[in-house]
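Just dropping this structure here.
Every protein chain except one is present and positioned as in the full complex.
Up next is chain A:
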Amino acid sequence: MTLLATGLPGFPDAAPLAGLAGGVLIGLAAALMLLGAGRIAGVSGIAARAFGIGSGSMPRIGASAFVIGLPLGALIIMGLSGAAAPSFAGPVPLVIAGLIVGIGTRLGSGCTSGHGVCGMSRLSQRSLVATATFMVTGFATVAAMNALGITVLP
């Protein structure tokens, strides 16, 4: 874990090696889904399927199993690292953000995992455009909130 704490010169907050290692794990998880089950590991779509919101060919039990795995994996890492729990936004911004994310990912057919990881690596035109779009509006949202002095995290 000490090697993973290596920083990046010029960016005091960055954790490039931990990020890369985490990214490789995410890629392996998505590769397992693709080569093993023949499916895209897109969290918003799988979650919608698991909760009976979205239609699709993935068995609901499998979608539920994938969703249950997400906190399980995080729990394992938190247990191994013993890191302190991070801060989250308050209930009001969480509800607003959650609603917008839910609506946006359904309309946009995907999120950071489906479009960002699985689609971009396949050079899907739709995913490249979707990822560029949500990156730009994400940057703009944080910039606008900072300009207006709106803080959501302590």
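Going forward, contacts are C-beta pairs under 8 Å (C-beta built on N, C-alpha and C of every residue); 3 or more make two chains touch, one makes a residue touch a chain; residues count from 1.
Here, contacts and distances are computed from a predicted model.
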Hidden chain of the complex, named as in its UniProt record, picked from "Ferredoxin--NADP(+) reductase", "NADH-quinone oxidoreductase subunit H", "Sulphur transport domain-containing protein" or "Glutamyl-tRNA(Gln) amidotransferase subunit A": "Sulphur transport domain-containing protein"
Residues in chain A touching the chain absent from view: 4, 8, 11-41, 43-44, 46-48, 51, 53-55, 57-59, 61-63, 65-78, 85-89, 91, 93-113, 115-122, 124-126, 129-131, 133-143, 145-146, 152-153
